[in-house]
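And now, chain A:
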Amino acid sequence: MSNSFWSMGGYARYVWPSVAFACAVLAWNLWAAIRYLAAARQRTARALAMAASDSA
Partner candidate 1 sequence: MWTWFYRLASPPSVYRVAAALTPWFLTLAAIVIGCGLIAGLAIAPPDYQQGDAFRIIYVHAPSAWLSLFAYTTMAVAGGIALIWRIKMGHAVAAATAPIGASFTLAALVTGSLWGRPMWGTYWAWDPRLTSELILLFLYVGVMALRPAFEDPSRGDRAAALLSIVGVVNVPIIKYSVVWWNSLHQAATVAKLGRPSMPGSMLWPLLTMFLGFMLFYGAVLCIRLRGEVLNRERQAVWVREAIKSR
Partner candidate 2 sequence: MSVGVWAAFVLVLRRELCLSFRRPDQLIQPLVFFLIVTTLFPLGLSVQLTLLREMAPGVLWVAALLASLLSLDALFKSDADDGTLEQLVLSGQGLYVIVLAKTLAHWLVSGAALVLVSPVVGTALAIPLTAFATMMLSLALGTLTLSWLGAIGAGLTVGLKRGNVLLSLIVLPLAMPLLIFGAGATDRAISGTSAAGALYLLGALCVLTCTLAPFAATSALRITLE
């Protein structure tokens, strides 16, 4: 069963790249979102620190 599963009835050349690309998009979304949040937190922290040092 397993090798006919991987061959996807002869369409493996199209099915697996599609699934791979979809998963890549999912992964990119997650990674980009986390990176965006981290960057926002860092920028905010730096802005707060600067504001604190100004007012001090």
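What we mean here is this: a contact is a pair of C-beta atoms (placed from the backbone, for glycine too) under 8 Å apart; a residue touches a chain by one contact, two chains touch by 3 or more; residues count from 1.
Candidate selection criterion: all candidates are chains of the complex that A comes from, given by their letters.
All values derive from a computational prediction rather than experimental measurement.
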Of 1 or 2, the one touching chain A somewhere in this complex: 1
Residues on chain A engaged by candidate 1 in the complex (per definition of touch): 5, 8-11, 14-15, 17-19, 21-22, 25-26, 28-30, 32-34, 36-37, 39-41, 43-45, 47-48, 51
